[in-house]
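Note that this complex is displayed minus one protein chain, with the remaining chains in position.
Order of writing sets the chain letters: A, B and C. Residues in each chain are counted from 1.
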Amino acid sequence: MPKGMFVDTSICTGCKACQVACKEWNGLPHEPGHFRFDPVEKRPVAVNFTGDSYDNTGDLSAADWRHVRFIEQFSEDRARSRARWLFSSDSCKHCNDAGCLNACPTGAIVRTDLGNVTVQQDVCIGCKYCIPSCPYGVISLSEASGTVRKCTLCNDRIHNGLGTACAKACPTGSISFGEVAGLKAAADRRLAQLKGLGHADANLYGYKEAGGLNVFYLFLDRPQVYGQPETVVVPQKRLPVSSAVTVVGALALGAAAMVSFRERGSREEDEEVKK
Amino acid sequence: MIMGSNMAECHPVAFRWPLKAKTEHGAVLMHVDPRFTRTSAMCDVHAPIRAGTDIVFLGAIINHVIHSKRWNTDPFFRQYVVNYTNAATLISPEFKDTEDLDGVYSGLSPDGKAYANATWAYQRETPPAPAVKTAATYTDLLLQKVPGRPKTDPTLRNPRTVFRILERHYSRYTPEMVEKICGCPKETFLKVAETLLSNSGADRTSNITYAVGWTQHTVGVQIIRTAAVLQALLGNIGRPGGGVLALRGHATIQGSTDIATLYHSLPGYLNMPDARKAHDTLKDFILTEAVPLSTSYWGNYPKFAVSYFKAQFGDAATKENDYGYDYHPKITGDHSHMPMFVDMAAGKIKGLLVMGQNPAVGGQNARFQRKALAKLDWMVVRDFFETETSAFWRNSPEIRSGELKASEIKTEVFFLPAAALPEMEGTFTNTQRLIQAHDKAVDPPDDARSDTWFSFHLGRRLKELYKDSASPRDWAMRNLLWDYGPDAAEVAGFRIKDEPSAYKILKEINGYGWEDRKPLPTFAVLKEDGSTACGAWIYTGVIPEEGKNRAKSRKGDDWISPNWGFAWPANRHIMYNRASADPSGKPWSEKKKLVYWDPAADSGTKDPGGKPVLGKWVAPSGEGIDFMPTKAPAFKGKDNGIGFDWLSGNDAFIMRSDGKAWLFAPAGLVDGPLPAHYEPYESPVNNPLYRQQANPVAKVWKVEGNAYHKVADPAYPIVISTYRLTEHHLSGTMSRWLPWLAELMPELFCEISPELASEKGIANGGTVTIRTARGEVEARALVTRRMRPFLVDGKTVHEIGLPWHWGWQGTARGDIVNNLSALVGDPNVSIHEGKVFTCDLRAGKKGGRG
Amino acid sequence: MPDTKGLNPSRRTFLKGTAGAAAGTVFAELAGLGLDVRAFAAKAGDVPIKRGKEVPSICPYCAVGCGQIVMVEDGTGKILDIQGNPDSPISQGTLCPKGAATYQLAVNPLRWTKVKYRAPGSDRWEDKPLDWAMERIAQLVRKTRDAEFNEFQEMPDGKGGAVRKRVMNTYAVASLGGATMDNEWNYVHQKLMHALGVVYVENQARI
Partner (left out) sequence: MNPEVHVPGWEWYYVAMYFFIGGVSAGAYFIGSLAELFGGERHREISRTGFYIAFPLILLTPPLLIADLGRPERFWHLLFHAKSGFPYLNFQSPLSVGSWALLLFGAMAFLSFIDNLVAEGRLQSVPFARAYSRMPRKWYAVVGSLAGFFVAGYTGVILNVTARPFWAATDPLIGALFIASGASTGAAAIYLVMAWRKKIAAAGLPGLDRFDRLAKVLELVLAVAVVLLAGRWAAPLLRGSSAVMFWGGAVLLGTLVPLAAGWYLPRAAEGAALPERWATVLAVLVLVGGALLRISLVHAGQVQ
């Protein structure tokens, strides 16, 4: 009975409570890259203004396990039909076919009985191979710990009968935590409701991607608009072909060597030389 | 309808509920605001209006409503309005409206700076014969001065009725005028008006929610009045789902207004004794304040006032010494925030206690306020972090620029570390009047102490210093009731043993019998003879019996939650909820049932024959009933009574002297009985409605360092609005020092429309400088179509927005936006006009074109 | 919509901890022929969670009044965590970003917890004992007030003349703030200010 989260972006107000609640519960620091140090006053000073709507944290990182995106869609005349400000809170999706977990050479990344994918901090060696292996750009190296860190789906909370910290804090219920099957039923109902209200482009994201996502989304526009890839290939799916072609290359070279070294000297000659 | 508020951003958790109403019950959410904000994004309708034109928009809805078919045919509206509002009341024939006088009302003084409100009065019957001949008590005095009942015309045909005056007053507030003045498309306006109208009635209610987007104007009070008038006309007051909801900004800003640390008010909304009024003795004070209100529940004013003084001076407060009234200070003018700093700058104020406030950032014309701080002899700041206010002498912009020199600032500054909320026990009153307790979890670290600790121990030391004085000026200090030391059990387990008892203080606020020291269960038992002491009568009932603190009730339910906290007064969550039933006492509809008359219920009293008297008001939800519990709907009030005796069974508005909601305010406001549109004090356009440009009685301070811009000033052509964000709190002391919040909104930015940006050569993310006659600030440009230019009367008006949370301290820094704003305010309550003024904008850094 | 409230166990469950709560067995999902590390990872079966005494509180930021729970570590008496109170009918356990950051407001290395004093004309803070500061402030309040106390004041009589009125006040001392402080503080503070005759008493309700 995997647990997960349903993120209904249609009722996200972009307040970022999830970002802070996540840091609070998980004891995450501010993202060091967002600050410079003021030597006179002896304190960090935030310098991460981006000009990208109200998004200043920009991305998920080892210190930012949640990230709220802001998408402004306004026509020049700002007619209501073409005036939208979309918000969406992003995190690790706890893929059923998880690129990071597949790539992990040490067994540090594990999936628990509740379906969440989490990094055992005492096992990870910081090889960073999981980082480019995540098709969603979630997992990241913490310079402080030398290990990779990401959302654990609040592993401690969910294994003690609680929901995730972000879902709990979310003022509007845009993030809800529960059993994936139940959440999907709710998501289907909400999608039908929105379609009925004329949101023709509304769609659910995460039913099929990467073997199904335990954290999935309702979007009002195409997933790409929210920065989510519309076709996801878990890298390890390509491993057999990639390996095979490499082996073919090796065989070709083997053949080349065989030909090269044989042409100039026969076994008989060798025998002679040896004698 | 959300207007004058950015609810989703500034009150995100409260916004949970309207959003639920939308997704689960199909409610229509509308946002009227100059900017497209996170609130607009969640609403079905966004009506953009030029800042400061709210009264035009709301007035036009009033005009639309009262001429609409629905309002004139659905009997609900007529029944509600005639019975529960003063629509039918006749106004003095001398009253002249703004339509008659081109923008001002009758009664304006020859210098145009103040109104006399005599001509705004009701027409009344002859006063009744007094019920008492001799006056032994303050109540008797009130009984001798009961005015005649207001004259009415329930048909509303008389041109002197409030309704006809209102109708004429708003007749030029048309959809076309909205388009012309507000810059809002007519169709959008009509959609808003129609939605409100169609969602009001017997089985539907509409709510209007506002915040400081309405208050921070020179017409702030009148904007809110306009909404109240509209809601009264739509029958949306006193009913579930209706009302005009204020979203306030600080954790207990409501509590600090109820138990006022405000110059003009005593706890419980009693006025501060005022040397400008006939307040020479306690009797004068009571008569001056209570006579105009005696036919409402304020008829109990003497009890509230005497019990207040008893709570201040205890045994020393006697009937003979007017309960210590003579030793209580009187105000002599406007001592509010802005004049406080004007007087400070003039050297009149020598010492300042700053408690959890940061005027160096949050004060209007902040540069002026910071420079005023340098004139003090001493200042005490209590806070968590080294606020800009506490550090003004060290590293403020004025020090850095050399304008001020630390060596020349003679101010002695104390920084006292404050306890954080989990480090002390106490109560907060939220924006719904709900008193909630927070318990002490841990001791504050090191020398940090609770605020109550500070004031209590400062008082204790001062009492010690004054204990041998015989001077009358020290009488109040000597006799001040100051017994809040903790019981051993209250501090058990904590390091700090001299923390005053929050319970004892709250018990005094609640009130108790002077002899038995037992808490009072309700303000109905207060006495005017000194036998009860009560700090703030409206809070009575929060400690109904010894040891029981209802602020600590923590049992919620799905609706009213009467057992979660305590909503003053008397746990009433929806004020004037008698209006949720029709005049005959029946619920308006099953769907909107809240409080109603149950004729079969046992009232708890017996008739002379010993049979139980049947009939009382009931509320199955557990809601406190805001009415006389057994007064039948058909009851006729006593003409020569006061308080509840005077009010009839359908006078739902029990705090009003006529028991009605006031569409027209014959008293209580200094700038007119009806709201009229005035342009902001600084505006790029002339008032298209009246010759009178701005509020004639607005408060202005023409002092050095506080220059104002002219109307349509070519040097300052752009409208600016200041506001807040979800990610920060006010002046930033509680958010900019938290890296978790600092990184969410790191720097000051300025929201600019692409149209204006291209006109000024501004690139997104670049630096811009905003200038007014008061100061200059630098900000990062956020170019966005969420901002738009307004077409006002054929002229393009550009508007920019600046969130104002930043200062030079903390972990998120930026220029202080209030360096731009001016000291100019609403005449009723002296709140400043921060939501709209004018400025100039250019690309580049301050002082250069870099 | 899924009811998020229902997904949270009641506060009491949380409070007492859950001895019998489903112990999460962590096991590695291993691809192919990899070693099954289930047996070893199962040591982490009882996934540890922060636990402590839970004290009900209220959010210190805006006036919505969301419920909070402060978790205090047994033994050390340190704040471990501050989060929403699911029992609150106002907030149902939710918080906004500021409310969610309350922990960092209380537990923050940048917070000042000692008395600081700046002498007239000085360019630096110095540390002072609390008791010294309290006594000095009391003396300053008394001196400033006594020097400029008005028992009576000439007031306009409305007819162009003046009339002597009892005012019992001082304009030399002012007080600012209060909207973020307890009702109890507001009460004792206004009481003290009025007893001293201070009339410049204001808080954030005006701005």
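In this section, a residue touches a chain if its C-beta (ideal position, glycine included) is under 8 Å from a C-beta of that chain, and two chains touch if they have at least 3 such contacts.
In this text, all values refer to a predicted model and were calculated from it rather than measured experimentally.
Which of A:L28, A:V45 or A:C124 touches the hidden chain is settled by the complete complex: it is A:C124.
When you scan A:L28, A:V68 or A:A108 for touch with the missing chain, the hit is A:A108. Set against the missing chain, the residues A:G4, A:G99 or A:G115 yield one that touches it, A:G99.
Within the whole complex, the absent chain has one touching residue among A:R36, A:K195 or A:R238, and that is A:R238. Counting over the whole complex, chain A has residues 59, 99, 102-108, 120, 122-129, 131-142, 145-148, 227-229, 232-233, 235-236, 238-239, 241-250, 252-254, 256-267, 269-270, 273-274 touching the chain that is not drawn.
We adopt the following convention: only the chains that are shown with their structure count from here on.
Remark: chain B and chain C have CA centroids separated by 23 Å (rounded to whole angstrom). Centroid to centroid, with C-alpha atoms defining each point, chain A and chain B lie 47 Å apart.
Between the Cα centres of chain A and chain C there is a gap of 36 Å.
Contact of a single residue of chain A with at least two other chains is seen at positions 15-17, 19-20, 24, 43, 171, 173.
Looking at chain B, one finds that residues 12-13, 16, 23, 726-727, 739-741, 744, 811 touch two or more other chains. Partner chain A is touched in their complex by these residues of chain C: 1-4, 7-9, 13-14, 17-18, 21-31, 34-35, 37, 41, 44, 47-50, 81-84, 86, 91, 93-101, 103-104, 110. Those residues of chain A that touch chain C in the complex are listed here as 6, 8, 15-17, 19-21, 24-25, 43, 101-102, 107, 110-114, 118, 120, 155-163, 165, 167-171, 173, 175-178, 182-183, 186, 189-190, 236.
Chain contact summary for the complex, chain A toward chain B: residues 11, 13-17, 19-20, 23-24, 29-31, 34-35, 41, 43-51, 53-54, 56-57, 72, 74, 76, 78, 80, 83-87, 171-173, 193.
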